[in-house]
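First the structure, then my questions, so here it is.
Every protein chain except one is present and positioned as in the full complex.
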Amino acid sequence: MKWCEYPGYWLGVEAIQNYGCRMFTGLGLTLQLVTISVGLGAIFGLALAIVRLYGPKPIGMIVTGYTTFFRGTPLLAQVFLVYYGGGQFRPTLETLGLWTFFRDAFFCAAFTFTLNTAAYQAEVFRGAIQSVAKGQWEAAEALGMHRFPLFLKVILPQALMVALRPLGNELVIMVKSSAVASLVTLYDLMGATRLAFARSFDLSVYFFAAALYLLIVETIRRVWDMAERRLTRHLHHA
Amino acid sequence: MKRLFRTFATVALLAGSAALAHAQQITEIKIGTEGAYPPFNNLNAKGELEGFEIDYVNALCAKMKVKCTWVAQDWDGIIPALLTKKYDVIAAGMNATDERKKRVDFTTVYSRTPISFIAGKSVTSPDISPAALKGKNIGAQGSTIHANYLEKYYKDSNIKLYPTQEEANLDLKNGRLDYVIADKLALNDFVSGQGKDCCKFVADIKRDPAIHGPGVAMAVRKEDTALRDMLSKAIEESIKDGTHKKVADKWFTISILAD
Partner (left out) sequence: MEQLLLLLSWGDKGWGDELAAGAAITISLALATLPFGLAFGLVIALMHRANSKILRGIATIYTTIFRGLPELLTLYLVYFGLQIGIQKTWAAFGLPGRLDMPAFVAGMIALGLVLAAFSSEVWVGALNSISRGQREGAFALGLSKRQTFRFVILPQLFRVALPGLGNNWMVLLKETSLVSVIALPDLMFWTGRANVVTKEPFLFFGVACLIYLLFSVSSAAGLSALERRFSRGFAAGGRR
């Protein structure tokens, strides 16, 4: 018996034993998808926030339009738009040499998730950067620092500490939202669970999936809380 | 105390007889279907259900002198919804497989069609063996006999499952899939319609009775034996007196009770 069959065996539920392996593989895919999207989304989101705050006004407005769109529409609609819209525009994508990417469901999902989380993270970063007192800028400038190193060494670290909590929330939200990837042929944890239910009609597979999701979410929450407390420990003793 | 017992007994008796009466006299049937599997059942631009099954089962209801109402349901939840009595019958191009028979009962078969692979027009070889399709992207609708068939025999290919048949067809058209497998008739609707320019039939497969079952039938709950017998009788009569053929000819160009 493989390791992934044990939980079902111990629980005495046949369906979980039969499909447990597929569900664990799905779990791996979920984690992959989320790590890639949130990671890339963080970089993109930070860039968007900086452009919005310090760039020229018209570009700032474009960024605002972007964040409004991706925060104001459901992730499900966005995923379908990219997945099926990508198929519709295949000739254009082929000429641009991008079709091999949009052909793949994993890419479509990761792409959409990245754009989505970047919009939310951009707002978080923007709020965090704005929360750093103006005095910090002024003092650093008085010390003769130039804009770029000033931002990197003085503003950003302080902003990141404020942003830590909401970013953790965003990571958790992304883990949960990734379930919609199962609707575009991806065998993430949700997809594997639906397959298992369709074959076995045993509701306990959904409960098992719920337990797995809770496990991930709680782990992330606790680890993140610990990290946040440690990184902001100098602020708590005020 | 005695009074309480008497009232309770009366109520129980009434409830029991009501249940019995309900079972004996079937005057109304609710039918569940998917609405995403043309030409068997489909939701058109008017927002109505249409298709062979809608016309056929309505004809059967007229014969049986019963009132029939239709309910649309997503495919994944179609059997669970039957079991929780959201409707009484499933008529949705569903094959009577052994796996399903563990949960529900089936009427007489009213359709048995070949199962085929379709592919893009650029595919030249009619070879559809698992070895030939190794590494290819094959699409099917999830929770169907076709999905099970792929899982059993085509382990080396990339199997992709979709919530509806039409989404699989769409992805074949887009080029995300190399092949799609489904009922020949459902695929015919696509290949002669919207898939005209992109796709074509490749080959039929040999039916595996263990996976495919004897054919398409209506599903009822295991305890509704009277309903099942009534429907089976009506189906058999309609095949004998030509009603079945008449409705089928309206929707299909080939016979749907092939052997």
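Going in written order, the chains are labelled A and B, and every chain counts its residues from 1.
Please note the rule applied: a contact is a pair of C-beta atoms (placed from the backbone, for glycine too) under 8 Å apart; a residue touches a chain by one contact, two chains touch by 3 or more.
Not measured: the values here are computed from a predicted model.
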| said: Looking at the full complex, which residue from A:V63, A:V124 or A:M190 touches the chain that isn't shown here? | reply: A:M190
| query | Of A:M61, A:L214 or A:L235, which one is in contact with the hidden chain? | reply | A:L214
| said: I'm checking contacts with the chain that's been left out. Which of B:I26, B:A59 or B:A72 qualifies? | reply: B:A72
| remark: Where chain B meets the left-out chain, the residues are 12, 15-16, 18-19, 22, 36, 43-47, 72-74, 77, 80-81, 83-86, 163-164, 166-167, 169-170, 173, 194
| field | Absent chain, residues of chain A that touch it | value | 68-69, 71-78, 80-81, 84-85, 87-89, 172, 175-180, 182-183, 190, 193-194, 197, 203, 206-207, 209-210, 213-214, 217-218
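Definition applied: only the chains that are shown with their structure count from here on.
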| Averaged-CA centre spacing for the pair chain B and chain A, given as whole angstrom | 39
| said: Residue numbers of chain B touching chain A in their complex, please. | reply: 76, 79-80, 99, 103, 139, 142-143, 148, 160-163, 170-171, 173-176
| said: Applying the document's contact rule, which stretches of chain A touch chain B when the two form their complex? | reply: 84, 86-88, 90, 99, 103, 105, 183, 185, 194-195, 197-199, 201
